[in-house]
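Note that this is a trimmed complex: some chains were dropped, and none of the rest were shifted.
We just call them A and B in the order they show up, numbering each chain from 1.
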Amino acid sequence: MAPLVGIIMGSDSDLPTMQGAIAVCEEFGIATEVAIISAHRTPERMVEYAKSAHQRGIKVIIAGAGGAAHLPGMVASLTPLPVIGVPVPSRHLQGVDSLYSIVQMPAGIPVATVAIGNAKNAGLLAVQILATHQAELLNKVQQYRQTLSESVMAKQEKLEELGYEQYLKQMP
Amino acid sequence: MAPLVGIIMGSDSDLPTMQGAIAVCEEFGIATEVAIISAHRTPERMVEYAKSAHQRGIKVIIAGAGGAAHLPGMVASLTPLPVIGVPVPSRHLQGVDSLYSIVQMPAGIPVATVAIGNAKNAGLLAVQILATHQAELLNKVQQYRQTLSESVMAKQEKLEELGYEQYLKQMP
């Protein structure tokens, strides 16, 4: 099964954050390719990757980076595909720098930015993009939402049953 | 031609910002529907709109809002479609509040956020999402990129010809 979503990151230290995106795609049965591609340390490989991705059948690219975080925007400038950016939390500025560097793109080259550190949502967004043309996948998205809703309802029932003090005690 | 992109905003005061998204879709020949839907003043109409959009053939929703800016996230929670959020600049906080309210969505419900006030990029992102399954549209995206590039090159030539001092003088 050829990968439909490319998930790239600037450093292997971003992998613990980015695994959320990979896991979600797997959960929805979407084949991915995962790569460490640094805008600053492997700029030419990045150019090559970004320019060829749509030719290899990739439909959406998810790019995570922290600090100056140029990877998502640079890849977006080199591909016609939609690029989803994940601001990886940074050490001193907690990801505000990553967020600004990724979201504040100039007119002409958008990056679809998700919350700081929230790679899971990047994966879901990729799924939703693919689902715009796959009725079955759209159904799965709705089932997923149903599951989210039921999980909240289950907690609510437990809370009613236990009362808030007991509930708090049994929380991890 | 049935609309493929729904472009909604919390108030008509957001329209000067949001027109960039409408214009780009038109430029790419994508039919849109434009609506003023307030998360706070017409919450039930918002629920109805968001829940039915995919059934009416809408593929992508672009939602702009400022300040507390709940519209994009609430619509995203009610539709399986990808939702693009435009943080409209706010009076006192210049759109930092709008940005945080739109981008910092919890796991499960992503909003594809673009730069503060940059509705044009929201339109382009919608086009790119549609283009993932329309080869012709993908070509148009690449031609658009080519035009951006040529426009920079034309400015560079003019700069070389005039020198920077003359160039500055003829700028508007």
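What we mean here is this: a contact is a pair of C-beta atoms (placed from the backbone, for glycine too) under 8 Å apart; a residue touches a chain by one contact, two chains touch by 3 or more.
Remember, it's a predicted structure, so these values are computed and weren't measured experimentally.
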| item | value |
| --- | --- |
| Oligomeric copy total, full assembly; chains in place: 2 | 8 |
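To be clear about the criterion, only the chains that are shown with their structure count from here on.
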| item | value |
| --- | --- |
| Centroid spacing, where centroids are CA-atom means, of subunit A and subunit B in whole angstrom | 19 |
| Contact footprint of subunit A on subunit B as seen in their complex | 20, 54, 59-60, 80-82, 84, 99, 103-116, 118, 120-122, 124-125, 128-133, 138, 141-142, 144-145, 148 |
